[in-house]
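The other protein chains are all here in position, but one chain of the complex has been omitted.
For clarity, chains are labelled A, B and C in written order, and residue numbers in each chain start from 1.
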Amino acid sequence: MNSFGMKLRFSTFGESHGKALGCLLDGVPAGLNIDEEYIQSELDRRKPGKSKFETARKEADKVEILSGVFEGKSTGTPIAMVIYNTNQKSKDYTNIKDVFRPGHADFTYFHKYGIRDYRGGGRSSARETAARVAAGAIAKLMLQELGITVLSGISEVAGIQAEDFNYEGAKKSVIYALDVNKEEAQKAAILKAKEAHDSVGGVSRVVIKGTPVGLGQPLYYKLDAVLADAMMGINAVKAVEIGDGVLSAKVHGSQNNDQIRANGFESNHSGGILGGISNGEDIVLNVYFKPTPSIFKEQHTVTTANEEVDFSLKGRHDPCVAIRGTVVCESMAALVIADMILLNMGSKMDGVIKYYK
Amino acid sequence: MNSFGMKLRFSTFGESHGKALGCLLDGVPAGLNIDEEYIQSELDRRKPGKSKFETARKEADKVEILSGVFEGKSTGTPIAMVIYNTNQKSKDYTNIKDVFRPGHADFTYFHKYGIRDYRGGGRSSARETAARVAAGAIAKLMLQELGITVLSGISEVAGIQAEDFNYEGAKKSVIYALDVNKEEAQKAAILKAKEAHDSVGGVSRVVIKGTPVGLGQPLYYKLDAVLADAMMGINAVKAVEIGDGVLSAKVHGSQNNDQIRANGFESNHSGGILGGISNGEDIVLNVYFKPTPSIFKEQHTVTTANEEVDFSLKGRHDPCVAIRGTVVCESMAALVIADMILLNMGSKMDGVIKYYK
Amino acid sequence: MNSFGMKLRFSTFGESHGKALGCLLDGVPAGLNIDEEYIQSELDRRKPGKSKFETARKEADKVEILSGVFEGKSTGTPIAMVIYNTNQKSKDYTNIKDVFRPGHADFTYFHKYGIRDYRGGGRSSARETAARVAAGAIAKLMLQELGITVLSGISEVAGIQAEDFNYEGAKKSVIYALDVNKEEAQKAAILKAKEAHDSVGGVSRVVIKGTPVGLGQPLYYKLDAVLADAMMGINAVKAVEIGDGVLSAKVHGSQNNDQIRANGFESNHSGGILGGISNGEDIVLNVYFKPTPSIFKEQHTVTTANEEVDFSLKGRHDPCVAIRGTVVCESMAALVIADMILLNMGSKMDGVIKYYK
Partner (left out) sequence: MNSFGMKLRFSTFGESHGKALGCLLDGVPAGLNIDEEYIQSELDRRKPGKSKFETARKEADKVEILSGVFEGKSTGTPIAMVIYNTNQKSKDYTNIKDVFRPGHADFTYFHKYGIRDYRGGGRSSARETAARVAAGAIAKLMLQELGITVLSGISEVAGIQAEDFNYEGAKKSVIYALDVNKEEAQKAAILKAKEAHDSVGGVSRVVIKGTPVGLGQPLYYKLDAVLADAMMGINAVKAVEIGDGVLSAKVHGSQNNDQIRANGFESNHSGGILGGISNGEDIVLNVYFKPTPSIFKEQHTVTTANEEVDFSLKGRHDPCVAIRGTVVCESMAALVIADMILLNMGSKMDGVIKYYK
């Protein structure tokens, strides 16, 4: 239940304020160059405390590989990676020990399990996503060998929408903004919310380039369905679109169909997926993040004994969880595509024969 | 790859114009009353040809139970159900034998498998969803015993949005419209598109009432993630929202958080799910269907030999696939909840001890 | 729970005296020639009533393919096969309705599920293995394309052991005897037990020839472990050996190790598997079947109300379940190897790159 993927299987462990968090990545083909610096650089993109648009919690997020790599190459055995927590301030959380934070998983974990590690949200904290980024980095290394790239950026903050999607530009922006012309307004919206002890929502846009035709296992491990699963499972995500998404439901078939010519599709309303299988076009996703539920404004809530209290949260929190979340979207997308690459091998009998000859 | 669910595992088989389609439902607890009339009545809600808003293909969709039921009760063994195809007109499809229909899975199946059953879309046809409805009906029977109900209806057609959500009303509407005041306009939009040899998109809204707190297995079999997977995997779906969905990304935390009082939550922006686990409120989903890709207007496409042709489809197709699709959304939601009900047993040690005492 | 395999996934349904039994085979590569006559011929090898060494129940065991095959070839979609029951004599079983047969699953099914289809053992009947043979036949067709063959025969009946293993000879023997010199003694033991209203145990020996090196996924989907799972899961099996098996535990390392020369291994004590992975030698299994528990001698038992009774079974039963069981062993072995063939694709990064180039 803490695992994802079928052939490239990814499992995570760890709590926000426990000793460590980490992951197991099982199914990486042997012989892949495992560039540890690249993995760390991916973690650095997600790590907290890099700017005023993020939480003040500082974590080095140093990843250590415990297994599965020998002399710089994957061996086909599971790759375990661990990240020790170093900047826990568990005391920050004593005031939430017996209180449910509105919008948070506190309430549901407590009722499901009858016990919860309340420090920083425990397992439900987005801190766990560091492990996803570590695994995603290895998936990206694998995809690189096949000419597949996964890119993303922030297309919308607090309703301010990008009109241009510049993925290279996004890499250089501290809020990973896709549209340089909207970046300042988006930043201002974040800071304004932060000053008001509040938070804002945002949207990540992900594009996957270079996928072969044929990825996705119908009918219940479809590429779009698994991407939706992967994205909706990221903390704070409340909606996922493939291609034109919501808009598709408003238009006519003649507008939405991507007509075909000998050199390819004339448009990409489908977002690169037909019948759950990649068609070779760019795969395009929009991922909608709610505003961080952890805000400092006073709110109504109850204690674990169901007593009503008016509660003001303390601690360190991201004012817009979508920002660092976009890196996690990329990681999950990379893991999904790498899994599908491996699963697709064996779809055709002649491919099987060729492989074993 | 043609299976869904972990403890209640559901697998389907069959093609649009093959001998039969059907499903296997494994993991149904023993001793459940299997009301065959109810199962058939659910299939009748989805079956084609009931009105001018649907395809003209007439199928009785009579379901036959082959196993797993003894003297009217489930025995704990797999329930196999089969629906024989009776109204195939395979000849309708000879003109698409070597042509890819724009917006359709023709292209991707052909390239993935090197072979395709072109008759009516073969396996990629929405006809397969009849099997989902049969399985979903059994899931609903199981949920009924626990006081859980799954409801749905059409909230939007061609951009015309419901302002009121009347699930009981929707049951009586031939287009399952949730808002009686919008129904005529929605119907008119469908017919207008149909007359123009075109199709329209639509939105299904699903609500699940009566779920206990605690459903959903973090972190990679979360309730929202699995619902997103289930819905996105339905033919023609391009976006899924949980609760406020897309809107959540535009607002502030103080607006989006559901504050808590002793007798429950003050609002339900979250759509009944926090941290991937049900919180006891109504679970609310919006499912966005693209317009049926099979339209009669002439379109650009290519043959399997990649020759460009201008192509006009023949055959019988739904002008708005969302209409019958809403029944499928309900079925998949019921299957997900029933699976989660079973998976959740064993979350707490004292629950395990109680079960075995 | 009624499924087996990871990439080639096989699910069965049906009860001994229900309408039908059958299976779903998911993951068959597209483009495989599906020779229906061959599938039927495999079922004919297992079907009951062929000789006096078997049960007198006569079933045609005609298999019908419902999906997944188009113009004689697999399409990559699930292949559903159904076998209708035609020679049920449910009345034979009214006397066991409220009684547990010693050695049978009656007792455990009743207590696990609180309900059981008592007719012919319901789901627990070895009749279900017809579905395994149908699926196994398709696995064999797939293995054939790769030069892999699965053979078997009876090596022991009632303690009378083969000293020679002639797999071609076994095909012609009505009891699938491997050693023609022991066949008459083995037959006599079966008939003697039958006349005494009793039954006898037996051993099936399976050999798989032509497997490439590298099949098996360590450490928890090892080839030997999965074969043991597959064989132990067959009705009446109580022990499984790989290679020298039990004997290995009695000898020294210097006797048991297979030393290696440039042209291969000097011996095959390991039975073709090292560290859970095939080494290219013949894979050898011994599968031990207990005597059929359904005997006509009077035995002590209790009713479902726990009242003691002395009970004499009626009906039609195999005097030595190992005979027809050996065909099932072959089928399961073929399914395991085919699954491993598909799973192994993707073990090496250079293999992945080659596949997609």
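In this text, a residue touches a chain if its C-beta (ideal position, glycine included) is under 8 Å from a C-beta of that chain, and two chains touch if they have at least 3 such contacts.
Remember, it's a predicted structure, so these values are computed and weren't measured experimentally.
A.B. asks: Any idea which of C:Lys62, C:Lys112 or C:Lys171 touches the chain not displayed?
C.D. replies: Result: among the candidates, C:Lys112 touches the missing chain.
A.B. asks: From the listed residues A:Ala80, A:Ala177 or A:Ile190, report the one that touches the chain absent from this view.
C.D. replies: A:Ala80
A.B. asks: Any idea which of C:Gly49, C:Gly169 or C:Pro218 touches the chain not displayed?
C.D. replies: Considering all chains, including the one not shown, the answer is C:Pro218.
A.B. asks: Considering the whole complex, which of C:Asp117, C:Glu156 or C:Glu183 touches the chain not shown?
C.D. replies: Considering the complete complex, C:Glu156 is the one touching the chain left out.
A.B. asks: Contact with the hidden chain only, please: which chain C residues?
C.D. replies: Within chain C, the residues touching the omitted chain are 1-4, 12, 100, 102-105, 107-109, 111-114, 123-124, 128, 156, 158-159, 193, 196, 198-203, 213-214, 216-222, 224-233, 235, 237-246, 248-262, 266, 270-271, 273-279, 288-295, 297, 299-302, 306-308, 322, 343-344, 347-348, 350.
A.B. asks: What is the set of chain B residues that contact the non-displayed chain in the whole complex?
C.D. replies: 6-7, 27, 29-32, 74, 76-77, 142, 145-146, 212, 218, 341-343, 345-356
A.B. asks: What residue numbers in chain A mark contact with the hidden partner chain?
C.D. replies: 1-3, 9, 11-15, 18-22, 24, 26-27, 30-31, 64-68, 70, 73, 75-80, 82, 109, 112-117, 122-123
In this text, only the chains that are shown with their structure count from here on.
A.B. asks: If we define chain centres by averaging CA atoms, which chain lands farthest from chain C? Would you check?
C.D. replies: Greatest centre separation from chain C goes to chain A.
A.B. asks: For which chain is the distance between its Cα centroid and the global protein Cα centroid smallest?
C.D. replies: Minimum centroid-to-centroid distance belongs to B.
A.B. asks: So what's the Cα centroid distance for chain B and chain C, whole Å?
C.D. replies: Computed value for the inter-centroid distance: 38 Å.
A.B. asks: Can you give the whole-Å distance between the Cα centres of chain A and chain C?
C.D. replies: Centres of chain A and chain C (C-alpha means) sit 45 Å apart.
A.B. asks: Distance from the CA centroid of chain A to that of chain B, rounded to the nearest Å?
C.D. replies: Going by mean C-alpha positions, chain A sits 26 Å from chain B.
A.B. asks: Spell out, as numbers or ranges, the residues of chain C touching 2 or more other chains.
C.D. replies: 27, 30-31, 76-77
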